[in-house]
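Note that this complex is displayed minus one protein chain, with the remaining chains in position.
Per-chain numbering from 1; labels A, B and C assigned in written order.
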Amino acid sequence: MAPKLTGAEIAKHDNKDSCWVIVHGKAYDVTEFLPEHPGGQKIILKYAGKDATEEFDPIHPPDTLDKYLDKSKHLGEVDMKTVEQEEKAHDPEEDERLERIKLKPSLAQCYNLLDFEAVARRVMKKTAWAYYSSGADDEITMRENHNAFHKIWFRPRVLVDVEKVDYSTTMLGTKVDIPFYVTATALGKLGHPEGETVLTKGAHKHNVVQMIPTLASCSFDEIVDARQPDQTQWLQLYVNKDRSITKRIVEHAESRGCKGLFITVDAPQLGRREKDMRSKFSDEGSNVQSTSGDNVDRSQGAARAISSFIDPSLSWKDIPWFLSITKMPIVLKGVQCVEDVLRAVEAGVHGVVLSNHGGRQLDFARSAIEVLAEVMPILRERGWENKIEIYIDGGIRRATDIIKALCLGAKGVGIGRPFLYAMSSYGLEGVDRAMQLLKDEMEMNMRLIGASKIEDLNPSMVDVRGLVGGHNAPVPSDTLGMGVYDPLVSPRFNEKPKL
Amino acid sequence: MAPKLTGAEIAKHDNKDSCWVIVHGKAYDVTEFLPEHPGGQKIILKYAGKDATEEFDPIHPPDTLDKYLDKSKHLGEVDMKTVEQEEKAHDPEEDERLERIKLKPSLAQCYNLLDFEAVARRVMKKTAWAYYSSGADDEITMRENHNAFHKIWFRPRVLVDVEKVDYSTTMLGTKVDIPFYVTATALGKLGHPEGETVLTKGAHKHNVVQMIPTLASCSFDEIVDARQPDQTQWLQLYVNKDRSITKRIVEHAESRGCKGLFITVDAPQLGRREKDMRSKFSDEGSNVQSTSGDNVDRSQGAARAISSFIDPSLSWKDIPWFLSITKMPIVLKGVQCVEDVLRAVEAGVHGVVLSNHGGRQLDFARSAIEVLAEVMPILRERGWENKIEIYIDGGIRRATDIIKALCLGAKGVGIGRPFLYAMSSYGLEGVDRAMQLLKDEMEMNMRLIGASKIEDLNPSMVDVRGLVGGHNAPVPSDTLGMGVYDPLVSPRFNEKPKL
Amino acid sequence: MAPKLTGAEIAKHDNKDSCWVIVHGKAYDVTEFLPEHPGGQKIILKYAGKDATEEFDPIHPPDTLDKYLDKSKHLGEVDMKTVEQEEKAHDPEEDERLERIKLKPSLAQCYNLLDFEAVARRVMKKTAWAYYSSGADDEITMRENHNAFHKIWFRPRVLVDVEKVDYSTTMLGTKVDIPFYVTATALGKLGHPEGETVLTKGAHKHNVVQMIPTLASCSFDEIVDARQPDQTQWLQLYVNKDRSITKRIVEHAESRGCKGLFITVDAPQLGRREKDMRSKFSDEGSNVQSTSGDNVDRSQGAARAISSFIDPSLSWKDIPWFLSITKMPIVLKGVQCVEDVLRAVEAGVHGVVLSNHGGRQLDFARSAIEVLAEVMPILRERGWENKIEIYIDGGIRRATDIIKALCLGAKGVGIGRPFLYAMSSYGLEGVDRAMQLLKDEMEMNMRLIGASKIEDLNPSMVDVRGLVGGHNAPVPSDTLGMGVYDPLVSPRFNEKPKL
Partner (left out) sequence: MAPKLTGAEIAKHDNKDSCWVIVHGKAYDVTEFLPEHPGGQKIILKYAGKDATEEFDPIHPPDTLDKYLDKSKHLGEVDMKTVEQEEKAHDPEEDERLERIKLKPSLAQCYNLLDFEAVARRVMKKTAWAYYSSGADDEITMRENHNAFHKIWFRPRVLVDVEKVDYSTTMLGTKVDIPFYVTATALGKLGHPEGETVLTKGAHKHNVVQMIPTLASCSFDEIVDARQPDQTQWLQLYVNKDRSITKRIVEHAESRGCKGLFITVDAPQLGRREKDMRSKFSDEGSNVQSTSGDNVDRSQGAARAISSFIDPSLSWKDIPWFLSITKMPIVLKGVQCVEDVLRAVEAGVHGVVLSNHGGRQLDFARSAIEVLAEVMPILRERGWENKIEIYIDGGIRRATDIIKALCLGAKGVGIGRPFLYAMSSYGLEGVDRAMQLLKDEMEMNMRLIGASKIEDLNPSMVDVRGLVGGHNAPVPSDTLGMGVYDPLVSPRFNEKPKL
């Protein structure tokens, strides 16, 4: 057995001419890989000659080094006792965060999905929060996603027998307890050391489908391994320029039991998210699928780098090929107007997800719920409403949001960030409670709208006039006028007690 | 005469195997009742072996123990001198509240209904305020109720002789001074030790009808006993799964002189109100009608528990039975769309209350005033506008709100929370002044709109275009853009006096 | 010559059985007048036996005592040296105000009408500010008046020769420099010791018409006396229950040269203004025309008292009588819907002022500019647009507001509060500058919209689509959602200088 390497030896290789790094107690020579690193050389060189584990972990699946670095560059075990512990720069913000963690509310104090977000915002690492919570440009679409549900109001029916309420349904043939699925979100280990497998377990507990992300922190197989026998998973796919890689991924997913293939069509290039960039996370992002060299302009930040493997030439012409390589139902994720939904029907896919990628791609893309309200009447007009399953995602926080989508004709909704926040704040218990809260809300609101089963939900139960007028932005305020107006006040309490 | 029990004896029974509590100087063995308690065991066990009076009082009518606990469990009088006084945990918020009570504005400083709310918010106990003021989910509907009146504007007529203004009217055959009634609200003793009877007295003083709530803190008979001979009361009814109980209640109400039966149809399950839950009140809620066992999932909070007796299977099929058991006019309270109003006419009931339960049930239910604007033109189209009396409740704070409802075709409006706040802040005098303020506003505004009597109010006097566009939510703000804009400023005062 | 009365003698008469007061160095026995005082007894009794001049002055024209108190009650001159000076209660708010007056911006720092309001708000006495600036109920209409102009946008024409711009026009036959007039506002001495005559002088300087208010602090004759020979005044009239008084007033005004009679039709009862009431001014209001006894319910505040003489039975039937008693053109002030404008044309009056009384009467009355946009197309449809002159008032602060009104078809606009604020802050110079600023804005904006004379202004120059949708109130905000959103931030400045 070879003697372990020492920290001193490794520390010599601290530059781009010879660059060694330690990950999980093993040393690697990444000198030649430097120019190929999708996240840029800079972030690796920061750890040249040092232990990079903490930085490496959340953004690379564990099999990354095995898959992408030639065995000859695996230098073997390191005697970690000999590695100098780097003293971290004192960060007052981080100190405050650690203080806040001690004061974290109990899980029982979270009464709705937004509560998890409120907790996560204060207990998550700054860069992790920035990565999860950021959106494109001015984040208008990201906020609109939630906002748009507020334009849709209910027309409930009373005196309907709702003693028994059944809100289970079927998605791509899988029977689920409640019409939502856990949609794919990247880099789960930023929020929790066990990453996406936490969501796998939560989804099983509540009998909902999990969609496995391409850009997961866990490896695909780890996530599938965490699945229970009676559980359904789908695969979210970013299509690689090298179709053979894509084919391998799809076939592997099918062989491992995935029951649906969701091809992301709204991300020919990954969006710029300025909050993320500002948080300093940007230059450290990564991606494990890249096969390309270093012709990416790294000055554009991680978003560009991370997306370098994605094929921007993907087009409708590719759909038949996908249909030919798998028996899984195929769903296009990220469709954003009725024209493309009609084309999807014609292309023979099994479903679409109306989505703007959580507001992370094109700012001023419309909310999925608004697009849904545009799409369904036209599908019904053509008698096509059963030819395809329509899903939506983005902004869903309440069971009333789910009910609105179903009234309008969606088969189900995807929920992403809220479960990440629940997981980041409280782990599996958080995810469990978040899903249970949705079920409780669902049961109550089905009753209150006067529906005892999913089929009872229909367009006459919602008032969508608020969507008709488009997107209004009020006239800019008159600051002088407002400045001189005395707002009315309530009675003033005395300053001294009455005697 | 039996010797009185001592505190020491009772204190031994402080667990779920033997649980005694003191209420109003008498001891009760509630061990067997524990699993049946609609509010859950936890809240009782907190007082096991102790005096529970203060907690018990506001949420149980005084006849509760007689009605629901077998006489054999009534253990007799307690020598209260022997009962240890529990020292209350020091609560700085409560100290501040007590301080504020000393500084309370005089009643004469309240000029409108919202002023009472402003005072109540600062002088009421936190849990009581939370119970009264909370709404469902994000409280969007609760606020919309008030907001919606702001979408309706007046088209007043001038040069109308308004020397004499008469705003009295008739509701279900009762002549009233002004077209509002005191609608049913639960747990009046949270706000005032005399509970709902305060409202009975206020209603008499101003000759308006009081609707008696099922979930009152006072017993039904106490509230009826507080009635003056010339006064009218109605009964609000939650329908029990056990119809024989419901029948008994209805017959009793009719025999005691109630002149209207308002069946709540918007609450097959009582809503979750998160502010209420957060205030810690939730686990202490209660309900005195429950006959069920303990199959309620208590983890869902008091709202679920308190509603366990309500029959979620209540449906249109039950209406003929109600019409058969009483001669009181029947009004469906909580109708929320025109389809159900038409069905109500066909079912032969005498009225409906368009209501969303004060925003406490289904969030994103529309405001009653908006539903009214949808309903009346269709009733008139069919010539049905006189076949049924239409009432609305929710969000009414000004006489202008009442006038808007009447212009659109309502027979009258229900007002709930404002009188609770007036009562909680200033007792009967507060309720009296609140009603007088509405009368003063009513007289003035009838004059200003150019109407000398209720019949003069008509749809041409209101501009309802603001309702047509549905519910708009403006585009999310551009925070970067706003952040860099310098708002205009008014002239700056000098820093030093001019010499 | 009678010896002067002493303070000691007068001080004995300090109760309602014998009540003497000093006004401007003379004593009066008002014992018998007490029950008739329109502002209630309370305010007089506060000064019983004392000097009431300071309180009396701003709210009673100087001829009040001569006109309304029998000569026998005029007790003669007082030796003011013998009258005890009352030490005023120390009022920290008043101290702060006096401090602010020393720091008042120079007049040259006021660049627009709102600037005067900003200064007035800080230098006026609290009660005076409250009286001028308050509106009805929630002051929604008061703010909407200004707001509504923001719904109207311009469609300017370019490449029009605007070297010479002439914005003079004609109102009721009077040639004026600019299409606004000084509308009638009550109690001018609250803002300036010389009261309404300051406005008379300002109006002359800029050749615009002044409308003389019934409820002026100066007497009618004082205001007319302040007029220059070439100057035009109109009379605003509250119609008295006793028509002989009204007739006398109208005939007197005509004989003194008034050129227009503006009958207020939107105030059968004067509005409640809660800010005013809260400021403690309410119980001190007054009115000098009252002839009635004390059957007014004083508990309703000054607004009710002050309006007791106004005839709420005034109706369309009275119009022919007005036309018969004067040759002055008659204008109805306060019309609020197209139906009443048409009726006014039929009644043969010469004009109407679309107005909601500055938002001081019926809350949720629509803005005049909105009513104008409703009225003119219908008048034009009937070919009646020249049968009557249409004016508007309320919320006008900029020349662009005036231009909008004229584009839509108004003959001119009334401006009230802004000149009061200019007068209160800077006296006549303030009024002069305020009017000059409007002229400067007018010249510039006529040029910029592409109009060289008033006749060039037409409806195609404005975009009024913002008025069509009625009054929208956005969906209540989602406070949880807003609470967890991180607004985007601009680059952060470093904390330490770069070295």
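Miscellaneous remarks
The definition used in the following text is that a residue touches a chain if its C-beta (ideal position, glycine included) is under 8 Å from a C-beta of that chain, and two chains touch if they have at least 3 such contacts.
Please read all numbers here as calculations on a predicted model, not as lab measurements.
For the chain missing from the display, the contacting residue among B:34, B:245, B:323 or B:480 is B:480, taking the whole complex into account. The omitted chain makes contact with just one of the residues C:246, C:425 or C:445: C:445. When the whole complex is considered, the residue among C:42, C:67 or C:465 that touches the unshown chain is C:465. Interface note for the absent chain: among C:118, C:152 or C:261, the touching residue is C:152.
Along subunit A, the points of touch with the absent chain fall at residues 100, 102-105, 109-111, 114-115, 118-119, 122, 137-138, 140, 265-266, 268-269, 271-272, 274, 277-278, 300, 311-316, 318-319, 332, 334-337, 339-340, 343, 361-366, 468-476, 478-481, 487-490.
For subunit C, the residues touching the chain absent from view are 109, 111-112, 138-140, 143-144, 147-148, 150-163, 398, 400, 404, 440-441, 443-445, 447-449, 460, 463-469, 471-474, 479-480, 483-484, 490-498. By the touch rule set out above, subunit B reaches the unshown chain at residues 112, 114-115, 117-118, 121, 133, 138-139, 143, 146-147, 150-151, 274-275, 278, 397, 466, 469, 474-475, 478, 480-481, 483-486, 488-489, 491.
Basically, only the chains that are shown with their structure count from here on.
Chain centres here are means of the Cα atoms, and by that rule the chain farthest away from subunit A is C. Counting every residue number used by either copy at the subunit B-subunit C contact, under half are found in both chains. Subunit A maps onto subunit B through a rotation of 90°, based on Cα atoms and reported in steps of 5. In whole angstrom, the spacing between the mean C-alpha positions of subunit A and subunit C is 59.
Counting partner chains per residue, subunit A shows two or more touched chains at residues 112, 138-139, 143, 147, 150-151, 466, 469, 474, 480, 483-484, 491.
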